[in-house]
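For reference, the structure I am asking about is given below.
What you see is the complex with one protein chain gone and the rest in place.
Each chain carries a letter (A, B and C) given by its place in the written order, and its residues are counted from 1.
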Amino acid sequence: MSLEATDDEESRPEGEHGRGNCMTSGLDLFPQAASANAQTVDQLYLAFVIASAVIVAAIFLIILVFVVRFRRREGNLVARRVKESTLVELTWSGIPLLILMGAFVWGAKIYFDEAVPPANSTEIYVVGKQWMWKLQHPEGNREINELHVPAGRPVKLVMTSEDVIHSFFIPAFRIKQDVLPGRYTQLWFQASTEGRFPLLCAEYCGTNHSRMHGWVYAMAPAEYQRWLSGEATGETMSEAGQKVFHRLACATCHARDGPPLQGLYGRRVPLSDGSVVLADDAYLRRSIVDPAAQIVRGYEPIMPTFASNATEEEILQLIAYIRSLKNLPAGSLPENVPGGTKNQNEGAANERKQQ
Amino acid sequence: MTNPEWITEPLAPPSYLNNGYGWRSWFLTTDHKRIALLYLISITGFFFLGGFFAMMIRLELLTPQPDLLQSDTYNRFFTMHGVIMVWFFLIPSIPTVLGNFLVPMMVGAKDLAFPRLNLLSWYLFMIGGILAFSSIVIGGVDTGWTFYTPYSTTYSNTHVLWMALGIFIAGFSSIITGLNFIITIHTMRAPGLTWFRLPLFLWSTYSTSLILVLATPVLAITLVLMGLERAFGIGIFDPALGGDPLLFQHLFWFYSHPAVYIMILPGLGVESELISTFSRRNVFGYRYVAMASVAIAVFSFLVWGHHLFVAGQSVYIALAFSFLSYLIAIPSAIKIFNWMATLYGGSISFETPMLYALFFIGLFTIGGLTGLFLAALGIDVHVTDTYFVVAHFHYIMVGGMVVAYLGGMHYWWPKISGRMYPERFGQVSAFLIFIGFNLTFFPQFILGYLGMPRRYHAYAEGFQTLNVMSTAGASILAVGYVLPLFYLAWSFFRGPLAPTNPWGATGLEWKTASPPPTENFEETPVVTEETYRFPVREEMLV
Amino acid sequence: MSTRVHSVRFYVGIFAALLVLTVLTTSVAEIDLGAFNSPVAMLIAAAKATLVALFFMHLRWSGYRMRFAAIAGLLWLSLMFAFVLADVATRHIPEQPVGWNEAAASAARAPLK
Partner (left out) sequence: MSSHVYPAPHFRSFEQQHEASELGMWGFLCTEILFFGGVLCGYTMYRLLYPQAWVHGSELNSLWLGAAMTVVLLASSLTMALAVRAAQLGQSKAIVGFLAVTIALGIGFLVLKGYEYYGHWVHHLVPGFNFSGYQAPDHPQVALFVVFYFFLTLLHAVHMIVGVGVLSVIAMMARRDRFSAIDHGPVEIAGLYWHFVDIVWLFLFPLLYLVGAHQ
């Protein structure tokens, strides 16, 4: 919970994690690498550094030799004639081009790997807000400016912003992704070491941009499980979502003549304009805040927007709830009980099993 | 003008400087050379204003804690630094000062094609600059020079509209200047001055003007949309109303990425002139260097998405932008290699402009190579929005552009003022700038990779050592910049008189008096040979 | 520089063609052509614009520079359109290609330090 300035005594790292954490005083030249991705990025970076150093040294040396050898002096008041050649020009543009294409492929591969989260990732939901990070675990744990994750397991973050653009940046993992209002972006990583790593906002977001700062705690999986149960509020994200579902009286329609939500998540939904859309987080979010945009085929566009009734966090909880219904057969939600407590618990249980 | 030496000096021949002394003869002039001087004075003013804000930023960052400035003041200061330096110094600097002065002379014309529009562009520039700067007086702007939505449109409660208006107006000054150069180079070349006889400075000015003309309107319309969004909440960039904030970033960088080439291309042109003159040798691979300028101008429009690699842009389009960003390195590399080849076999002397030229090659190389780090997708994800970007950008802009500008100013100073600058002072300040610059910005590369984000007001303690180095360098740099201000001002009035062609250079501008007469040439010159025709020794073939 | 003088009848003829195209585009718009609705409308608009540019603006008889200036704007605009629209059209998260993630996954399976 370090909302204070980074100079705050409390937010300094403990000894063992501090080393190489780019947080120690003294002169560090290289940041700590705490994920497989960080090592891959470092390899590319070092390759670039070495290549650049060689090129810069060569150019400086050549210039030095030329300016000394051809300095203006008695006997060298007039330049020599030097023959120009297309071949030379083609050589010194062609060779760099080939090298650069190699570099492109290398960098692009890393980027693509960073973009595609493994299917078995633990999902955590992030909401950026001036000037704090709010995080929710599916199990219901909620954190501010602190993120506890299991080390050695892929973790996928689904992120959105309540106000301006932020950027979720964990230097030790070499990853960064802007967090936009009105949209979900995602980011994944897999910590390879246990420890505490700085979490920063990298996109300028207003007055206290530099204080939008927190920590990522990578823990041994068992310890993470203990933390989850120790800190748990007793309410999973989908349970919280079910309450929101209840509060907004969604079941008034969705348990009766509205499009059923059971088994919806992850399915392809036919729309009234003839297209088909995948029912993912982004689709569900849009259907909540802007229901008229994508009408399910066979239904009337009568749903009002809930953009002003639900916060971004609550929308994420709603999605988690709808998601927990994904293994239920359609129509299994009891009509007369808004939200249907029994089935909801099953859904949550289902979701837990998958984790 | 009550100079005691005035009487003992021989009566000065008529020049653009002594053609009228009243305020009208300056403020209503249509003489491109006088307008260049008006620009020189105003741009110097903006440079030191922007420098002041830079210095305050560096002083604040001396310690990790916020102490000198509060965070809201700090944010206003870095915004002001960015806006002034980008739009009121870097973009106009070489085109409007050296370009205005030299383009008509280099093509052998009496003036630019539209002299009155040229004066208008100075007025627009001043109005825009004063509006943008005055926003700090009425409370400042805290969005950063990039004005990202929705922060600038909905969340910032500072004077964004005021500043956007200033930049909008200054944009028209850019467009007019660019059009004027393009039309002049197309239609007003002296007889015999074919395209491939043009000095390379003109090639780069022409390429720059293409960007000015093609990109600036997009900035103008983007600022209008942003202003309307802010004033009326029309929703074009507001996700709550169906808009997409990324559209702003696309439009903004469609202008702003080419704009960084507006800043550096003229510097590349100056560089070619300097290297050639002080090596007394024609530029190696003239046609390749010329075409590289045009290629850079065209490619500059194809790479803007590399500012958006982590912004939520499509992964696939990021691949395309990364690929194209690599390609643009090739014409830059061609230039560097050709300059080095130009040194080979030359007769090299080390006056101040040449020192700047040599420093330029080094700094531009480092800046360009670190640009490749940013084009590499895997690295960019980590270093974008950190001090690595800040360092890269300043290596190109300060290490490249400002160094080239100062080199060019010293080189053409005898022509502009009719006086020689003090050589020793010039060399000392060139070295100070080189050392100060590297000390300021090299540590920032390391800071960036360590993960220090840009626009941070307070930072982790581990970063302090490098930040202290950077601030120390900035102080040296400041001295390096103030020195030329004084000795050039002194030499404008008291320096020894300059001959017509003090460096033994080849361009048309050196064939007329220093300072030139109002109409530039007594009669229209006729060009009969390639440019950069220096005498050569035939016997030593390679 | 266009010193060529055309007859009044010539200009009126162009105008008549423009009117015909306007009527055409308005009436075609009322028919549902499915995916072709806007391409047809834009094609007709482009045809009208070409008529105006070539004959009213004398581009037909202008030098290459004028034509270049006229085309440059469109060319640059098309660059903007191409990239921005390509971005919007492909913003989905890529599906996981088979084997692509092997290296990252195997590195991830390495024991914890």
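Everything that follows uses one rule, which is that a residue touches a chain if its C-beta (ideal position, glycine included) is under 8 Å from a C-beta of that chain, and two chains touch if they have at least 3 such contacts.
Note that the coordinates shown come from a computational prediction; the quantities given were computed from them, not determined experimentally.
Counting contacts over the entire complex, the absent chain touches A, B, C.
Screening B:Pro217, B:Pro502 or B:Pro517 for touch with the missing chain picks out B:Pro217. Looking at chain B, the residues touching the absent chain are 109-115, 175, 179, 182-184, 186-188, 213-218, 220-222, 225, 228, 232-236, 240-244, 247, 250-251, 254, 524.
Residues 1-3, 5-6, 8, 11-12, 14-15, 18-19, 22, 25-26, 29-33, 37-38, 41-42, 44-45, 48-49, 52-53, 55-57, 62-63, 65-66, 69-70, 72-74, 76-77, 80-81, 84-85, 88-89 are the ones on chain C that touch the missing chain.
On the side of chain A, the interface with the absent chain consists of residues 273, 290, 292-293, 295, 301, using the contact rule stated above.
Here is the rule we go by: only the chains that are shown with their structure count from here on.
Centre-to-centre spacing of chain A and chain B amounts to 37 Å, using the average Cα coordinate of each chain. Shared contact sites, meaning residues of chain C that touch two or more other chains, fall at 93-94. Multi-chain contact residues of chain B, defined as those touching 2 or more other chains: 244, 246, 312, 315.
In the complex of the two chains, the chain C residues touching chain B come out as 65, 72-73, 76, 79-80, 83-84, 86-94. Across the interface of their complex, chain B is touched by residues 5-7, 12, 21-31, 40-41, 44-45, 48, 52, 55-56, 59-60, 62-63, 66-67, 70-72, 76-84, 88-89, 92-93, 96-97, 100-101, 103-104, 106-112, 114-115, 130, 163-165, 167, 169, 171-172, 174-178, 180-183, 185, 198, 200-211, 290, 307 of chain A.
Residues 64-66, 71-72, 75, 142-144, 148, 150-151, 154-156, 239-240, 242, 244-246, 279-281, 284-285, 288, 309-312, 315, 318-319, 322-323, 326-327, 329-330, 333-334, 336-338, 340-341, 343-350, 358, 361-362, 365-366, 369-370, 372-373, 375-382, 384-386, 446, 449-466, 534-538, 540-542 of chain B are the ones that touch chain A when the two sit in their complex.
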